[in-house]
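This is the structure I want to talk about, given as structure tokens.
Here is subunit A:
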Amino acid sequence: MFSMIKKPAARGIAVSACAALLLSGCGGVVKEDGKKADPAADLPDAEIVSPIAGMECKTDAEPTGDPIVVGGSLSLTGPLAPTATLHKAVGDLVVEWVNDCGGIDGRPLEWKVLDDQGAPATVTSNYERLIGDKVDFVMGPYGGAAALAGAGPVTRAGYAYPTATNGAPDKLIGENHFPSWHIGGGVEDPTKMFAAQAQTFVDAVKSGANPPKSVFYATSKFPTTLSYTASTKPALEDAGAKTVGDVEYDLGTTDFSSIAIRIQNADPDLVYVGGLGADITNLYQAFDAIGYTPKGIYVALPAPAAVQGLGDKADGLLLSSIYENHPPLGDTDVAKYFAKSYSEIAGKEKLFPLVETQAAAGFSAWQILLTGINEAGVDNKAVIDWLNGHDVETLVGTANFDGFNNYGSDFTRVAQIQDGKRVLVWPEDVAGAEIDEKP
Partner candidate 1 sequence: MSVSSMALAQTLLNGALLGCLFGSIALGLSVKWGHLGVADFFHLSLTLLGAYVTYSLVSEQLWDPFLTLVVTVPAFFLIGVGVQWIFLALKAEAFTALLITFALFMVTESAVSMIWSPDLLNLRPMLADSFTTSLRLPEPLPQLAVQPVDLLALVCAVVMVGVSAFALGRTRSGRAVQAMRQDSEIAQTLGVRVVPLTLAVSGLAASTAAVAGMVVALRMPLSPSLPLQWIGAVVVATMLGGLGRPVGALVAAIVVMMIQNAWSLWFPPQWSPAVAFGVLFLFLAGGPAIRFVRESMTARRLA
Partner candidate 2 sequence: MSLLRCTGVTKRFGGVTALAEVDLEVNEGEIVGLVGPNGSGKTTLLSTIAGSLPVSAGTIEFAGRDITRSTPHHRAHAGISRTFQVPRPLPSFSVEENVATGCMFGRDSMGRTAALAKARTVLELVGLGEHAGSEVGKLTLHERKFLEIARAIALDPQLILLDEVLGGLNPSEAALGMELIASLRTRGMSVIYIEHNVRAVSTLADRMYVLNQGRNLAHGLPADVLDDPRVVEAYLGGPTDA
């Protein structure tokens, strides 16, 4: 019969364990100030305005007639759900906003979302279904694989295909594709798709007082992050930053302790984390475990809640971003109203309440689509033609659809957490503060 522990030993362990539990219990585990501060608490109130340029907001007019239906597929369950839920919330918000403003040409806007559970095959059939149901327009899904999976039916049916964030960029979708932030935009040469993004980052770190001389790269096995690192590494090396370590890790890794130890041993000026989602939280957990504080750290695509959750530790953290809620981009009436109403809907959906990259890109994609409809009418071909010939003012800047694959110029920017706030630090025309690099 099986028994590994002799009686007295078991008792001894039990007693000391209970003691340890009691001790740690008495020490107080939860902070006395309790609940976390709401980052959206000090948002100013804002007046409703038209969400797009060239449209008037008639708050007193009820929209009537047949609704203009926009269909979309999002990964509302499964691993991509956190971000997809956010895009769903943005869509809901925009629809309500437009209808509060009297609709488009007096017609109400409606939006119909199907869940694809993160399976690209389902994305394809969802768009086929929406098109079969004769939706008037479509909104792109979230994520590179999904965007490409949806592109087939959407393009075949001749629909305009606005997308928010899309990380599989070096292949064609077509002239009907209107990305608000196509990661890797801004180049003519498709082999250097991520060069603009890398250059922005290098310029950002060079603008500070102490550009890094040594960099450690840790990259998640995920298409976008791998491409990011692959382009940033040579750019940083050209700028004089020596590579002192380069590891890749499996997508979804939660235990970073060995990587943290490798970083500790290399002790670089900058830790470049090609990570996404909660990677940064787990990495900091591993840093905490060994009592290490990185000199400087950058993370590619962190979940906003993950960064927020780091608390004070996140101070000085650099991240890629296209938008943060501060002047000059955040100073417009549209931005203010969006920020206010987004914080409300995000609170309801238990999402991170501030507008940042994803929400801003999502909203901008809607702005692109709505501007097209407003200018060219309820007709996909006309919308496609109009958008291909004009620039669109969006929350994140002026979007244009020319160059390789309609990608337009690159919106990738660099943000930093300063005094607990997310602030763009590069490029200068949108920056809210200067980059702060510790010596």
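Quick note on selection: all candidates are chains of the complex that A comes from, given by their letters.
Basically, contacts are C-beta pairs under 8 Å (C-beta built on N, C-alpha and C of every residue); 3 or more make two chains touch, one makes a residue touch a chain; residues count from 1.
Computed from a predicted model, the values in this text were never measured in an experiment.
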Touching subunit A in this complex is which of 1 or 2? 1
Mind listing the subunit A positions that touch candidate 1 in their complex? 1-5, 7, 10, 13-14, 17-18, 20-21, 24-25, 27-32, 34-36, 76-79, 81-82, 85-86, 221, 247-250, 252-255, 257-259, 261-262, 264-265, 277-278, 281-282, 285-286, 288-291, 303, 305-306, 308-311, 349-352
